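In this view, the complex is presented without one of its protein chains, the others remaining in place.
The chains carry the letters A, B and C, assigned in the order they are written, with residues numbered from 1 in each.
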Amino acid sequence: MITIAEARRIIAAGEARANEIGVPVNIAVLDAGAHLKAFSRMDGAVLGSIDLAMGKARTAVLFQTTSEAVWEYCKPGAPAHALELSNGGLAPFAGGISLFARDGTVIGAVGVSGGAVPQDLEIAQAAAAAAARRCADT
Amino acid sequence: MITIAEARRIIAAGEARANEIGVPVNIAVLDAGAHLKAFSRMDGAVLGSIDLAMGKARTAVLFQTTSEAVWEYCKPGAPAHALELSNGGLAPFAGGISLFARDGTVIGAVGVSGGAVPQDLEIAQAAAAAAARRCADT
Amino acid sequence: MITIAEARRIIAAGEARANEIGVPVNIAVLDAGAHLKAFSRMDGAVLGSIDLAMGKARTAVLFQTTSEAVWEYCKPGAPAHALELSNGGLAPFAGGISLFARDGTVIGAVGVSGGAVPQDLEIAQAAAAAAARRCADT
Partner (left out) sequence: MITIAEARRIIAAGEARANEIGVPVNIAVLDAGAHLKAFSRMDGAVLGSIDLAMGKARTAVLFQTTSEAVWEYCKPGAPAHALELSNGGLAPFAGGISLFARDGTVIGAVGVSGGAVPQDLEIAQAAAAAAARRCADT
C-alpha cells in the first residue's frame, strides 16, 4: 500500500531532479489498483503530458513492470499485436516505473512526462528511488 | 494562472480541515482551462471519489461558479434539463469551488470528495480560502 | 444546404442581440447532418457552454425541432423515458433551433449557450431569424 506521505516524497524527489536538469514535468503516482494517489504539474509543463504521465504509470502498474518494457511485447515483430490499444490505450515508452515493497508485491507506479523521453526516464528513476530507499529502510 | 506552489497550499489547507473533522478526502486543483494542476488522495479516501473530486472542480470552473450552483440550473423544475449530461458528465453537488484572482478572472478551481456532501463543502471552502488569502496578500 | 456565408450571418445576428443584452455566448451552426459548420465563442463566454451550444443545436436538428421541444417527449410523465441519454447525450432545453428552407426541408440548426436559458433562447431566435429572412428573400 502506498501512502500519501510517500507519494509526496516520490514526487518531491522527481521534481528535485527535474529542477536540476531544468525540465518542467508532470508526475503521477498511482496505487497498485492503478488509481491516482497524487499528481503534480510543475509550472511550465505542457498540457499534453498530463495524460502521458498518468498513462505511463498506468501502463507500468497494469503489467507490474516499466512502461517501456510493455513495448517489447507489442513492437513490430513481437507477438502481442496492438497490445497498446488495450486498457483504453497504453503509453508504452520510458517514464513509467512500477514500485514494489521489499517482499516483492507491487505497491503502485510513478509516471513522468514533459521532457525528452530520456529526461523523463531519468526523473522517473530519481522519483522511484525515493520509494525504493523508503522500502529498504523500513 | 495558478502555480504549483499555490495548488499545494490549497490542498494543504483542505487536508488540515479534513484531518480536524476526521474525514479522508480526495482533493483536485484545476487550472482555468479545467486541466489538472495537482491532486492528492488522503489515506483511506474511497476510490470512487477520485473522479468526483476532479468532476466537481471541473463543473465549477467550466461555469465559473460552484459545483452546486450548477444544479440550480438543471434540478427538477429548472429550465436546463439534463445539463448534467453535458461536457462529458458534470458533478453538480457541493465540493467544487472556482478560484478567482483579485481582478475577477477565474484562475482555476478546487474539488473535494470523500466525505458527506456538507463535509466535502466545508473542506473545499477551507481549501479555497487558502487561495483567497494568497490573492488578498499579493 | 447551409453555406458558410449564411452561417456567419446567423452568428452575426445572434452576437448582435447578445451584445444588446450584454451576455457573452457561444453560438454553433450545424448542417442538416448535425455536422459543425461554424462556431464562435464571444470573449467572456464560459467554457462549459461550448459543448452546450453544440449540444442544443444537435438536439434540435436530430429531431427537426427546437431543443426544448425534445424535452416534451422525455420529461417525467412523458413516454420516451431517458431519451436524453440517446445520441451520446442530448441538451433538451431552450437555445437550439432548427433551420428550414422555404420548401420545408431542414437545412441545419443554431445553438446558443452562455446566458440564462431565456437569454439563450432570445439570442437563438435572433440568430435563426437571420436565416429565415434569407430563406424568405431567396
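Descriptive notes on the structure:
We adopt the following convention: a contact is a pair of C-beta atoms (placed from the backbone, for glycine too) under 8 Å apart; a residue touches a chain by one contact, two chains touch by 3 or more.
Everything numeric here is computed off the predicted structure, so don't read it as measured data.
Contacts of the undisplayed chain with the visible chains, over the whole complex, involve A, B, C.
Screening A:A12, A:A80 or A:V117 for touch with the missing chain picks out A:V117.
Among C:L36, C:L85 or C:A116, only C:L36 touches the chain left out of the display.
Annotation: of C:I4, C:I21 or C:A116, C:I4 touches the absent chain (contact as defined above). Seen from chain B, the chain kept out of the figure touches residues 31-35.
Within the complete assembly, residues 3-4, 7-8, 33, 35-43, 47, 50 of chain C touch the chain that is not shown. What chain A contributes to its contact with the hidden chain is residues 46-49, 51-52, 55, 71, 75-76, 84-85, 89-94, 117-118.
Rule of thumb we're sticking to: only the chains that are shown with their structure count from here on.
With chains as nodes and touching pairs as edges, the resulting graph is an open line. One copy, chain B, sits rotated relative to the other, chain C; on C-alpha atoms the angle is 90 degrees to the nearest 5. Taking each chain's centre as the average of its CA atoms, chain A and chain C sit 44 Å apart. Per-chain CA centroids place chain B at a distance of 30 Å from chain C.
Rounded to a whole number, the gap between the C-alpha centres of chain A and chain B is 26 angstrom.
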